[in-house]
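Only one protein chain is missing from this complex, and each of the others stays in its spot.
Read from first to last, the chains carry the letters A, B and C; within each, the first residue is number 1.
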Amino acid sequence: MIEAVSPALPLLLGAALAVLLRGRARDAVSVAAAVAALGLVLLLPDREGGRIGWLGFRLVTVAVDPAARLFGAAFAIAALAGIVHALAQRNPLERAAALLYAGAALGIVFAGDLVTFTIFFELLAVGSTLVVWSGGRRAAALRYAAVHAFAGALLIAGAAAASAGGVTTFAAVAEAGPLARGLLLAGLLVNAGAFPFSFWVADAYPKASWSGAVFLSAFTTKAAVYGLIRLFPGESALVVFGAATVVYGAIYALNTRDLRALLSYSIVGQVGIMLMAVGTGSALALAAAALHAFAHVVYKAMMMMAAGGLVDAQGRTPLGAIGPFRRSMPVTALVLAIGALALSGLPLTAGFVSKSALSAALGKEGAAFAWFLLTASSAATFLYAVCRPLLLIETGAAARPLADPSPSRLAPMVLLAALTLAIGFVPAALLGRIPGTGAIAVLTPDHIVFQLAVLAAAALVLLLARAVILPGAATLHDIDSLWRTPLWRVVARWLGRPVATYGRARAGVVAVLRNALAGLERQHGPQGALGRNWPTGSMALSAAILLGATLLLAYI
Amino acid sequence: MREHAPVLMVVVPLFGAVLAALVRRPGPAFAVALACGFAVAALAIDLAVAVSAGGPISYRLGGWAPDVGIEYRVDALNVPILLLLGVTAAVATVYARRSVASELPVGRVAWFYALYLLCLTGLIGIALTNDAFNAFVFLEISSLATYAMIALGRDRRALVAAYQYLIIGTIGATFYVIGVGFLFLATGTLNLSLIAERLGEAEAARAVVTGLAFVLVGIAMKVALFPLHLWLPNAYAYAPSFATVFLGATATKVAVYLLFRYVFSVFGAAFVFEALPTGALLIALSLAAAFGASTVAIFQSDVKRLLAYSSVGQIGYATLGLALGNAAGLTGGLVHLLNHAMMKGAAFMAVGAVVFRLGTCRLEAFAGLGRAMPATMAALTVAGLGLIGVPGTAGFVSKWYLIKGALEAGMPWLALLIVASSILALLYVGRLVELIWLRPRPADAAPVAEAPLELLLPTLALAAATIWFGLDTRFTAGLAQAATVGLFGGAR
Amino acid sequence: MRLDIVLRVAAKLILPLMLVFALYVQFHGDYGPGGGFQAGAIAAGAVILYGLVYGLSAAQRLVPVAAVETMVPLGVLVFAAVGVAGLLLGDNYLDYDKLAHDAVHGQEWGVFLVEAGVFITVFSTMLAIFYAFAGRGIKE
Partner (left out) sequence: MIPAILRRAVLVLAAVVALLLGADFLVAHHPYFGIDGLPGFALAFGGLAALATLALGAAAGRLIARGAFDDD
């Protein structure tokens, strides 16, 4: 019986109840839903269940295998921790949206066929957009919605094209037509935040509320990585996209002055690593990508919680402002530090475990390019996550009296930090979860020395070359600048043309559109030919004409 | 007693109408209507179970044989319609009490319930009867009751609307009865099954074609097929809210059912689409409805009118499914009748609740209502999403089958047009949703409370059904598919 | 009108004849042309003539508005109830075979009762329409 219950179900039900309930009842239901989801993830047997017939499709809502369970566990843990962390958040929309979002993410993970997968991806877009929206930054939310509507359209079109060709299972996607594959791949890459579609991540995530960003950091990009593992294992284009994404993440993370933007860019960079592993395509590489996703969800969620604490205390999170927090918010600072070290893959953290798995997988496969880029990215990560923030720290008093947040917000991040360290100390706890990775050596002297050497050398280089320490800016141009500051305006300026040309052109276009709309309204508006009240006689006449036409045509 | 269920479905609301008129007081009249609503729903379910278990049921009125007397026939095609009527009657009647009491003078409430039950009697009769002339009688019963119900609207324009509908409805009924005359001439019987049998050997092909044309155009006026839809927006907009709910969910659906019945089980698809240019004409008119009426809906400033124009567009989808003439298209058309009844029922109920609280359904009045009446507005939003055809709502299911039907018929451009027309729905629903949820309430607006539970529960029930039947399509699509199989079995 | 003595006397002479003729048409409906509809119309015509000659209030004293409004549904009730009677006696709806000791008499009774219902409804509906039109501008 239990095998038919998708872990998405309790969360989706919880989302519905969260709309209806208030206060403590809502809190209780939300936490219970997350606990139930986590329980289901751990208890479900390794097989398919929950088959539903819908519109002639055979939908499989529950299909469990080790990879699904691993991603499911990561998402369920993030959901539970995120919900507990968000208990102090009094925005009712965000709670329901977060539950919907988490439910959709789990639905994707346990989907057993392409249609279910696509449906949950659309739900994921809705949930995440609502989470961004409830952060209160409407313009950013609309931009986010536009990107995800586009990605959703690509996915739906891809799934439709695939099912038109008779492809409804994941395995069969490999044999689908080029159109279906192209659309699905594009949709997943946009969702994963792969370069050149990375701009939306750092645009939206820092604008969510202190609690909403935690969910955002966990689900969308990793769900897309999971989709790529299922649909496109060994797709060589992914190595190229992954590499570009790693470089993008490093460059942007090194130049931002905003803590949550830095975390967002680092999500993108880490997803790039996972993409390279998926593109490499060996069973071990796919498993390593899944492990890295798990570790990343855990420590990135807690870092977002810590960053959220700072946002809440200070209003903004420029990197330099971390200084005053060290003493007044010791737990937050410690969590942030552990997270940054895990991100860089310091031994005895979860990051080291998953990066060791990646390194072993890529190395054994002989994927030299990916392996060297992975190693270099560790150095780069250490620079942007640890060294540069330390150098930017400004001393001085904080603007407001500060303290660590309340226990309900502190406890989840502390527990996640403990989990990060526990995995670091006992790698087998994570590695044993997915077949084939149990034998990977992690805490061996050569690996430890190797990783420490990479990080130490990078740190030394930065210190010696600190003259070029990047001042950065709070916001950075990205691909989306092309349309947010319209391309032709930039081009017009470059060509020395007056901006007025743009203004005139825009006015012209607007006038044309307005005229078209007015014409439409003349025709269809309340006074238009189609919308106004007609005299009874002409109604009767139209009936007579229709009858006459039918008869005439019948006799011709 | 169970074998009398077909006739009881007509007799119960007929008795109810008489009783409601006799008691003359609002309270007891409502009680009668409520009892009838639930009784009709129970009978419809009973019939559905009986038909699915034992095949079509035939009932002879007065014990007379079909070539002399009137036969009621329940089969896979009218079971969905009977369920639609029964369930709508039950759910809508719960909604009726407060809404009617707030919009009609006390002295007219009992009459209104009598008219409502009479209208229900007529609609059920049309769905049940297998007799061409009996269908005309029920058509007239339901129409006359409808004219009177519309005329009871608060707005003075209701009188003009009722008058226009009266004229158009009478022309339609006249066309229909003339067509039936031709058919009687050609076949010597009024029983639809017998007409279908004897049409093959009928000599007077001209009379048959003429009869078909008259019947189809006559019913098309009741359907509010595109150029003949002009009566509908005013009728829906100015009728009492409850009448709009009931008519919007049922009246045109029953007319479309009659169209299905004539095209497929009487004349046969082959004859209709080959002897007459019906297929092309119907597709053109359906598309004109989906695009023209939906575009008009975008520019409406009165929400009831907006939804009424949307109805004209949505009926276009049902007739489109009929015009496609293949199994998927028919399933889509039929299932859209059910789905549209849920969605439009929920939408009109929500608007009726706004009229109950604010006394108006002008578009401006909806600004910021999302905060004041969250549950009602959520139901309206869900219904709107259904009208667009968002996946996960019932509206998507019907469009899915229609698109499938268009593709199977070798008309991919039609599938594209169906999708494109959804964008128009997106515009008029989006306009409403934006107003409800994103605009602030005007500063000088009086405080508004959530709709009372009596109005809210039926509204939410239909909105929930819109989602439920969007996710679990086994029941609705199953009914429609069974009907389609029946039609193709019966088509010659 | 009050002074038009010829009209008043003639009307008084005609009215009973009209009512008797209505009854004749009603009962002859079993055998030949006639029946409840025509009879109801003729009977209503009698009352309407009375109302035209002696005034609306006189007609409404003769047949009160409340009675009319009750009779409209009552006639339908009679008609429908006869059908149900067949149902209760074990036959199909509108099957009158068992209303009497044999089928022919049963059908005769059934048609008679149905015609009576039709008479009541038609009679009262005609009057209701007459009252509604004649009463315009008086009450409201």
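A few comments on the model shown:
Keep this in mind: contacts are C-beta pairs under 8 Å (C-beta built on N, C-alpha and C of every residue); 3 or more make two chains touch, one makes a residue touch a chain.
Treat the numbers as computed from the prediction; the structure is a model and nothing was measured.
Note that the absent chain touches A when the full complex is taken as a whole. The chain that is not drawn here is touched, among residues A:I393, A:V414 or A:A428, by A:I393. The omitted chain makes contact with just one of the residues A:L383, A:A417, A:V442 or A:L547: A:L383. Within the whole complex, the absent chain has one touching residue among A:V247, A:A283 or A:L402, and that is A:V247.
Among A:L80, A:I434 or A:L476, only A:L476 touches the chain left out of the display. Where subunit A meets the chain that is not shown, the touching residues are 137, 139-140, 203, 207, 247, 250-252, 254-255, 258, 316, 362-364, 366, 368, 371-372, 375-376, 378-380, 383, 391, 393, 441, 445-446, 449-466, 468, 470-478, 481.
The rule is simple: only the chains that are shown with their structure count from here on.
Averaged C-alpha coordinates give centres for subunit B and subunit C that are 36 Å from one another. The geometric centre of subunit A is 79 Å away from that of subunit C, both derived from CA atoms. Multi-chain contact residues, meaning those touching two or more other chains, do not occur anywhere in subunit A. For subunit A in complex with subunit B, the touching residues are 52-55, 119, 122, 520-521, 523-526, 528, 530-531, 533-534, 536, 538-540, 542-543, 545-547, 549-551, 553-555. On the subunit B side of its complex with subunit C, the touching residues are 4, 7, 11, 14-15, 17-19, 21-22, 24, 59-63, 114. Against subunit A, in their complex, subunit B makes its touches with residues 163-164, 167-168, 171-172, 175, 209-210, 213-214, 216-217, 220-221, 227-228, 230-231, 234, 275-278, 281, 292-293, 295-296, 298-301, 309, 391-392, 397, 400-401, 471-474, 477.
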